[in-house]
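Here the complex is missing one protein chain, while the rest keep their positions.
Now for chain A:
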Amino acid sequence: MADDKHDPTYLQPFNQAHRANKSDGSPAAPFDGASKLLFEQAMAQTRMAVVLTDPNLPDDPIVFCNQAFQDLTGYEASEIVGRNCRFLQGADTDQEQVEKIRQAIREEDVVVVEILNYRKDGTRFWNTLHLGPIYDENGTLKYFFGSQWDVTDIHQSRAEEHHAKAMAREVSHRLKNVFSVIGGIVNITGRSMDARAVAKRINERVQALGRSYEPTLDEAALGTIGVGQAIRAVLAPYDPEGNRVKYRGNGIRTEPNAISAIGLTLHELATNATKYGALSNDTGQVELAWEHARDKVGRTTIEIDWRETGGPRIDGPPERTGTGFNIAETLLSHSRGVLETDWTPEGLHARIILPIANR
(Lines give C-alpha, C1' and ligand atoms only; values in the text may rest on other atoms or scores of the structure.)
Protein backbone atom coordinates (compact mmCIF):
# COMPACT_ATOMS: atom_id res chain seq x y z
CA MET A 1 0.00 0.00 0.00
CA ALA A 2 3.05 2.24 -0.08
CA ASP A 3 2.56 2.97 -3.75
CA ASP A 4 0.24 5.97 -4.06
CA LYS A 5 -0.92 4.88 -7.47
CA HIS A 6 -2.77 2.00 -5.83
CA ASP A 7 -3.94 3.80 -2.77
CA PRO A 8 -7.65 3.04 -2.55
CA THR A 9 -8.16 6.19 -0.46
CA TYR A 10 -8.74 8.10 -3.65
CA LEU A 11 -11.63 6.00 -4.73
CA GLN A 12 -15.03 7.32 -5.54
CA PRO A 13 -17.91 7.10 -3.09
CA PHE A 14 -18.85 3.51 -2.70
CA ASN A 15 -22.36 3.74 -4.11
CA GLN A 16 -20.92 4.99 -7.37
CA ALA A 17 -18.00 2.68 -7.49
CA HIS A 18 -19.48 -0.07 -9.62
CA ARG A 19 -20.64 2.33 -12.29
CA ALA A 20 -18.49 3.96 -14.89
CA ASN A 21 -18.99 7.74 -15.00
CA LYS A 22 -20.13 9.30 -18.21
CA SER A 23 -17.32 11.55 -19.40
CA ASP A 24 -19.72 14.34 -20.38
CA GLY A 25 -21.63 14.33 -17.09
CA SER A 26 -20.44 16.02 -13.97
CA PRO A 27 -18.57 13.56 -11.81
CA ALA A 28 -20.16 12.69 -8.51
CA ALA A 29 -18.94 14.79 -5.63
CA PRO A 30 -16.12 12.98 -3.85
CA PHE A 31 -17.03 11.70 -0.40
CA ASP A 32 -15.26 14.14 1.91
CA GLY A 33 -15.02 11.65 4.69
CA ALA A 34 -13.13 9.20 2.55
CA SER A 35 -9.84 9.96 4.16
CA LYS A 36 -7.22 7.32 4.28
CA LEU A 37 -7.65 7.03 8.05
CA LEU A 38 -11.40 6.43 7.89
CA PHE A 39 -11.02 3.94 5.08
CA GLU A 40 -8.42 1.99 7.00
CA GLN A 41 -10.44 2.00 10.20
CA ALA A 42 -13.59 0.85 8.44
CA MET A 43 -11.74 -1.87 6.60
CA ALA A 44 -10.01 -3.01 9.77
CA GLN A 45 -13.21 -3.18 11.78
CA THR A 46 -15.65 -4.73 9.36
CA ARG A 47 -16.21 -8.45 9.78
CA MET A 48 -16.66 -8.71 6.04
CA ALA A 49 -13.51 -9.95 4.35
CA VAL A 50 -12.50 -7.53 1.61
CA VAL A 51 -9.86 -7.55 -1.12
CA LEU A 52 -9.02 -5.23 -3.96
CA THR A 53 -7.24 -6.48 -7.07
CA ASP A 54 -5.58 -4.47 -9.81
CA PRO A 55 -6.65 -5.63 -13.27
CA ASN A 56 -4.08 -3.28 -14.84
CA LEU A 57 -1.21 -5.37 -13.48
CA PRO A 58 -0.28 -8.78 -14.95
CA ASP A 59 -2.57 -11.58 -13.67
CA ASP A 60 -4.85 -9.19 -11.73
CA PRO A 61 -3.08 -9.50 -8.35
CA ILE A 62 -4.50 -8.62 -4.93
CA VAL A 63 -3.24 -5.17 -3.89
CA PHE A 64 -5.15 -4.85 -0.65
CA CYS A 65 -6.79 -7.18 1.89
CA ASN A 66 -8.26 -6.38 5.29
CA GLN A 67 -7.89 -8.13 8.64
CA ALA A 68 -11.17 -10.06 8.23
CA PHE A 69 -9.83 -11.56 4.99
CA GLN A 70 -6.67 -12.69 6.79
CA ASP A 71 -8.76 -14.17 9.61
CA LEU A 72 -11.04 -15.95 7.15
CA THR A 73 -8.28 -17.50 5.04
CA GLY A 74 -5.55 -17.98 7.65
CA TYR A 75 -2.95 -16.23 5.47
CA GLU A 76 -0.96 -13.13 6.48
CA ALA A 77 -1.29 -10.00 4.34
CA SER A 78 2.30 -10.46 3.19
CA GLU A 79 1.37 -13.90 1.83
CA ILE A 80 -1.71 -12.53 0.07
CA VAL A 81 -0.81 -9.27 -1.61
CA GLY A 82 0.65 -9.77 -5.06
CA ARG A 83 -1.12 -13.08 -5.71
CA ASN A 84 -4.15 -13.78 -7.89
CA CYS A 85 -7.26 -14.76 -5.89
CA ARG A 86 -7.25 -18.24 -7.36
CA PHE A 87 -4.83 -19.41 -4.65
CA LEU A 88 -7.95 -19.93 -2.48
CA GLN A 89 -9.31 -22.54 -4.87
CA GLY A 90 -8.70 -26.25 -4.48
CA ALA A 91 -9.45 -29.69 -5.78
CA ASP A 92 -13.23 -29.59 -5.22
CA THR A 93 -13.85 -26.01 -6.28
CA ASP A 94 -16.59 -25.93 -8.91
CA GLN A 95 -15.04 -24.72 -12.16
CA GLU A 96 -18.41 -23.44 -13.37
CA GLN A 97 -18.42 -20.90 -10.54
CA VAL A 98 -14.82 -19.97 -11.34
CA GLU A 99 -15.85 -19.36 -14.94
CA LYS A 100 -18.61 -17.00 -13.73
CA ILE A 101 -15.96 -15.00 -11.87
CA ARG A 102 -13.71 -14.86 -14.94
CA GLN A 103 -16.58 -13.73 -17.11
CA ALA A 104 -17.54 -10.98 -14.65
CA ILE A 105 -13.95 -9.74 -14.68
CA ARG A 106 -13.78 -9.82 -18.50
CA GLU A 107 -17.05 -7.96 -18.84
CA GLU A 108 -16.45 -5.64 -15.88
CA ASP A 109 -19.67 -6.92 -14.37
CA VAL A 110 -20.96 -7.33 -10.81
CA VAL A 111 -21.51 -10.92 -9.74
CA VAL A 112 -22.24 -12.95 -6.62
CA VAL A 113 -21.10 -16.58 -6.60
CA GLU A 114 -20.95 -19.29 -3.98
CA ILE A 115 -17.66 -21.09 -4.22
CA LEU A 116 -15.75 -23.69 -2.22
CA ASN A 117 -12.45 -22.22 -1.01
CA TYR A 118 -9.52 -23.53 1.03
CA ARG A 119 -7.75 -21.93 4.00
CA LYS A 120 -4.00 -21.95 4.52
CA ASP A 121 -4.34 -25.03 6.75
CA GLY A 122 -6.20 -26.86 3.98
CA THR A 123 -9.67 -26.73 5.60
CA ARG A 124 -12.54 -25.90 3.28
CA PHE A 125 -15.17 -23.19 3.58
CA TRP A 126 -18.12 -22.06 1.49
CA ASN A 127 -17.55 -18.53 0.37
CA THR A 128 -20.19 -16.16 -0.91
CA LEU A 129 -18.07 -13.93 -3.09
CA HIS A 130 -19.41 -10.60 -4.28
CA LEU A 131 -17.17 -8.91 -6.82
CA GLY A 132 -17.35 -5.96 -9.13
CA PRO A 133 -15.30 -3.29 -10.88
CA ILE A 134 -14.29 0.04 -9.36
CA TYR A 135 -13.72 3.05 -11.60
CA ASP A 136 -11.99 6.34 -10.93
CA GLU A 137 -13.55 9.75 -11.59
CA ASN A 138 -12.59 9.51 -15.28
CA GLY A 139 -14.39 6.23 -15.69
CA THR A 140 -11.16 4.24 -15.92
CA LEU A 141 -11.19 0.74 -14.46
CA LYS A 142 -8.93 0.87 -11.42
CA TYR A 143 -9.70 -2.15 -9.24
CA PHE A 144 -11.88 -5.11 -8.71
CA PHE A 145 -13.54 -5.22 -5.34
CA GLY A 146 -14.17 -8.60 -3.73
CA SER A 147 -16.04 -9.26 -0.49
CA GLN A 148 -16.15 -12.72 1.01
CA TRP A 149 -18.61 -14.22 3.45
CA ASP A 150 -18.17 -17.63 5.04
CA VAL A 151 -21.49 -19.43 4.51
CA THR A 152 -20.34 -22.92 5.53
CA ASP A 153 -22.96 -23.01 8.33
CA ILE A 154 -25.74 -22.26 5.86
CA HIS A 155 -24.47 -25.00 3.58
CA GLN A 156 -24.37 -27.37 6.51
CA SER A 157 -27.95 -26.67 7.57
CA ARG A 158 -29.16 -26.98 3.96
CA ALA A 159 -27.46 -30.36 3.75
CA GLU A 160 -29.05 -31.43 7.04
CA GLU A 161 -32.49 -30.33 5.90
CA HIS A 162 -32.00 -32.28 2.70
CA HIS A 163 -30.94 -35.31 4.73
CA ALA A 164 -33.96 -35.01 7.05
CA LYS A 165 -36.28 -34.88 4.05
CA ALA A 166 -34.65 -37.93 2.49
CA MET A 167 -35.00 -39.78 5.81
CA ALA A 168 -38.67 -38.82 6.14
CA ARG A 169 -39.29 -40.12 2.63
CA GLU A 170 -37.53 -43.37 3.36
CA VAL A 171 -39.52 -43.86 6.58
CA SER A 172 -42.71 -43.04 4.73
CA HIS A 173 -41.91 -45.56 2.02
CA ARG A 174 -41.12 -48.27 4.56
CA LEU A 175 -44.24 -47.60 6.59
CA LYS A 176 -46.43 -47.85 3.54
CA ASN A 177 -44.74 -51.16 2.84
CA VAL A 178 -45.45 -52.25 6.42
CA PHE A 179 -49.14 -51.45 5.99
CA SER A 180 -49.05 -53.40 2.75
CA VAL A 181 -47.46 -56.38 4.51
CA ILE A 182 -50.06 -56.18 7.32
CA GLY A 183 -52.71 -56.31 4.61
CA GLY A 184 -51.07 -59.44 3.25
CA ILE A 185 -50.97 -61.11 6.66
CA VAL A 186 -54.63 -60.32 7.37
CA ASN A 187 -55.77 -61.62 3.97
CA ILE A 188 -53.69 -64.78 4.12
CA THR A 189 -54.79 -65.51 7.69
CA GLY A 190 -58.44 -64.87 6.85
CA ARG A 191 -58.14 -67.24 3.92
CA SER A 192 -56.56 -70.01 5.99
CA MET A 193 -59.25 -69.66 8.70
CA ASP A 194 -62.12 -69.54 6.27
CA ALA A 195 -62.96 -66.00 7.32
CA ARG A 196 -62.22 -64.06 4.18
CA ALA A 197 -65.10 -61.63 4.59
CA VAL A 198 -63.96 -60.72 8.09
CA ALA A 199 -60.37 -60.39 6.91
CA LYS A 200 -61.51 -58.06 4.15
CA ARG A 201 -63.33 -55.82 6.63
CA ILE A 202 -60.33 -55.71 8.97
CA ASN A 203 -58.09 -54.93 6.07
CA GLU A 204 -60.18 -52.08 4.76
CA ARG A 205 -59.97 -50.41 8.17
CA VAL A 206 -56.25 -51.00 8.50
CA GLN A 207 -55.65 -49.55 5.05
CA ALA A 208 -57.85 -46.50 5.77
CA LEU A 209 -55.80 -45.89 8.90
CA GLY A 210 -52.58 -46.21 6.91
CA ARG A 211 -53.82 -43.70 4.36
CA SER A 212 -54.83 -41.17 7.04
CA TYR A 213 -51.23 -41.00 8.19
CA GLU A 214 -49.72 -40.75 4.73
CA PRO A 215 -49.45 -36.94 4.79
CA THR A 216 -47.69 -36.96 8.18
CA LEU A 217 -45.17 -39.47 7.03
CA ASP A 218 -44.25 -37.41 4.03
CA GLU A 219 -43.74 -34.24 6.05
CA ALA A 220 -42.78 -35.75 9.37
CA ALA A 221 -40.77 -32.70 10.37
CA LEU A 222 -43.85 -30.48 10.80
CA GLY A 223 -45.34 -32.57 13.62
CA THR A 224 -48.93 -31.82 12.60
CA ILE A 225 -51.10 -33.19 9.82
CA GLY A 226 -52.91 -31.20 7.17
CA VAL A 227 -56.55 -32.18 7.75
CA GLY A 228 -57.44 -31.77 4.08
CA GLN A 229 -54.56 -33.95 2.93
CA ALA A 230 -55.53 -36.70 5.37
CA ILE A 231 -59.19 -36.54 4.26
CA ARG A 232 -58.27 -36.76 0.59
CA ALA A 233 -55.86 -39.65 1.20
CA VAL A 234 -58.50 -41.64 3.11
CA LEU A 235 -61.24 -41.11 0.54
CA ALA A 236 -59.20 -41.41 -2.66
CA PRO A 237 -59.98 -45.13 -3.25
CA TYR A 238 -63.75 -44.53 -3.04
CA ASP A 239 -63.61 -42.01 -5.86
CA PRO A 240 -61.25 -43.49 -8.45
CA GLU A 241 -62.34 -41.08 -11.20
CA GLY A 242 -62.00 -38.11 -8.86
CA ASN A 243 -65.41 -36.61 -9.75
CA ARG A 244 -67.77 -37.89 -7.05
CA VAL A 245 -66.34 -36.32 -3.91
CA LYS A 246 -66.06 -32.53 -3.61
CA TYR A 247 -63.62 -31.10 -1.09
CA ARG A 248 -64.25 -27.68 0.39
CA GLY A 249 -61.79 -26.92 3.16
CA ASN A 250 -58.87 -24.79 4.09
CA GLY A 251 -55.33 -25.58 5.15
CA ILE A 252 -56.06 -26.32 8.82
CA ARG A 253 -53.72 -28.71 10.56
CA THR A 254 -54.11 -30.86 13.63
CA GLU A 255 -52.09 -33.14 15.86
CA PRO A 256 -51.63 -36.67 14.55
CA ASN A 257 -53.66 -38.25 17.39
CA ALA A 258 -56.88 -36.73 16.11
CA ILE A 259 -56.39 -38.33 12.74
CA SER A 260 -57.08 -42.00 13.49
CA ALA A 261 -60.63 -41.27 14.68
CA ILE A 262 -61.30 -38.95 11.75
CA GLY A 263 -59.76 -41.36 9.23
CA LEU A 264 -61.73 -44.38 10.39
CA THR A 265 -64.99 -42.44 10.67
CA LEU A 266 -64.64 -41.17 7.10
CA HIS A 267 -63.88 -44.71 6.00
CA GLU A 268 -67.16 -45.93 7.57
CA LEU A 269 -69.13 -43.07 5.98
CA ALA A 270 -67.59 -43.83 2.59
CA THR A 271 -68.23 -47.56 2.94
CA ASN A 272 -71.86 -46.86 3.78
CA ALA A 273 -72.18 -44.44 0.86
CA THR A 274 -70.70 -47.04 -1.48
CA LYS A 275 -73.19 -49.69 -0.34
CA TYR A 276 -76.38 -47.68 0.13
CA GLY A 277 -75.77 -43.97 -0.40
CA ALA A 278 -74.54 -41.41 -2.92
CA LEU A 279 -71.65 -43.57 -4.12
CA SER A 280 -73.87 -46.61 -4.76
CA ASN A 281 -75.16 -45.27 -8.11
CA ASP A 282 -73.45 -43.50 -11.01
CA THR A 283 -74.51 -39.93 -10.31
CA GLY A 284 -74.44 -39.27 -6.55
CA GLN A 285 -72.08 -36.78 -4.97
CA VAL A 286 -70.48 -36.32 -1.59
CA GLU A 287 -69.58 -32.83 -0.47
CA LEU A 288 -67.03 -32.46 2.30
CA ALA A 289 -66.17 -29.32 4.20
CA TRP A 290 -63.91 -28.87 7.20
CA GLU A 291 -63.05 -26.00 9.50
CA HIS A 292 -62.10 -25.01 13.00
CA ALA A 293 -65.06 -24.07 15.19
CA ARG A 294 -66.13 -23.90 18.84
CA ASP A 295 -68.45 -26.39 20.51
CA LYS A 296 -71.17 -25.66 23.10
CA VAL A 297 -68.70 -25.52 25.98
CA GLY A 298 -66.29 -23.23 24.14
CA ARG A 299 -63.60 -25.74 23.15
CA THR A 300 -61.88 -25.40 19.78
CA THR A 301 -63.01 -28.21 17.54
CA ILE A 302 -62.50 -29.59 14.10
CA GLU A 303 -65.79 -29.91 12.27
CA ILE A 304 -66.07 -32.07 9.20
CA ASP A 305 -69.29 -31.81 7.28
CA TRP A 306 -70.30 -34.74 5.06
CA ARG A 307 -73.28 -34.26 2.76
CA GLU A 308 -74.52 -36.83 0.26
CA THR A 309 -76.79 -35.92 -2.64
CA GLY A 310 -78.00 -37.66 -5.77
CA GLY A 311 -78.05 -41.15 -4.28
CA PRO A 312 -81.12 -43.33 -3.84
CA ARG A 313 -83.85 -41.55 -1.84
CA ILE A 314 -83.89 -42.38 1.86
CA ASP A 315 -86.92 -42.89 4.07
CA GLY A 316 -85.46 -41.91 7.41
CA PRO A 317 -82.64 -43.55 9.34
CA PRO A 318 -81.79 -47.18 8.53
CA GLU A 319 -82.98 -49.74 11.06
CA ARG A 320 -79.44 -50.80 11.77
CA THR A 321 -76.44 -48.64 10.99
CA GLY A 322 -74.02 -51.54 11.32
CA THR A 323 -70.90 -52.06 13.37
CA GLY A 324 -68.88 -49.58 11.33
CA PHE A 325 -70.80 -46.58 12.68
CA ASN A 326 -70.56 -47.98 16.20
CA ILE A 327 -66.79 -48.24 15.91
CA ALA A 328 -66.58 -44.69 14.61
CA GLU A 329 -68.79 -43.33 17.39
CA THR A 330 -66.82 -45.17 20.06
CA LEU A 331 -63.52 -43.90 18.72
CA LEU A 332 -64.78 -40.32 18.51
CA SER A 333 -66.33 -40.40 21.99
CA HIS A 334 -62.98 -41.49 23.36
CA SER A 335 -61.64 -38.13 22.18
CA ARG A 336 -64.86 -36.40 23.41
CA GLY A 337 -66.01 -36.07 19.84
CA VAL A 338 -69.36 -36.91 18.25
CA LEU A 339 -70.74 -38.17 14.97
CA GLU A 340 -74.07 -36.47 14.19
CA THR A 341 -76.19 -38.08 11.50
CA ASP A 342 -79.23 -36.64 9.76
CA TRP A 343 -80.82 -39.02 7.26
CA THR A 344 -82.51 -36.55 4.92
CA PRO A 345 -84.43 -37.85 1.87
CA GLU A 346 -81.63 -36.55 -0.42
CA GLY A 347 -79.03 -38.51 1.47
CA LEU A 348 -77.03 -38.71 4.65
CA HIS A 349 -75.86 -35.46 6.18
CA ALA A 350 -73.23 -36.23 8.81
CA ARG A 351 -71.02 -34.07 10.99
CA ILE A 352 -67.86 -35.14 12.78
CA ILE A 353 -67.10 -32.79 15.66
CA LEU A 354 -63.84 -33.34 17.47
CA PRO A 355 -62.37 -31.09 20.18
CA ILE A 356 -58.65 -30.38 19.79
CA ALA A 357 -56.47 -30.24 22.86
CA ASN A 358 -54.19 -27.30 23.69
CA ARG A 359 -55.52 -24.72 21.36
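In the analysis below, a residue touches a chain if its C-beta (ideal position, glycine included) is under 8 Å from a C-beta of that chain, and two chains touch if they have at least 3 such contacts; residues count from 1.
Throughout what follows, contacts and distances are computed from a predicted model.
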What name does the UniProt record list for the absent chain among "HSP20 family protein", "Response regulator", "ABC transporter ATP-binding protein" or "Molybdenum transport system permease"? "Response regulator"
Quick one: which of A:158, A:173 or A:248 touches the chain that's been left out? A:173
Selected from A:54, A:150, A:204 or A:308 as touching the chain missing from the view: A:204
Across A:61, A:74 or A:183, the one contacting the chain not displayed is A:183
The missing chain sits against chain A at residues 169, 172-174, 176-177, 179-185, 187-188, 191, 200, 203-204, 207, 210-211, 237
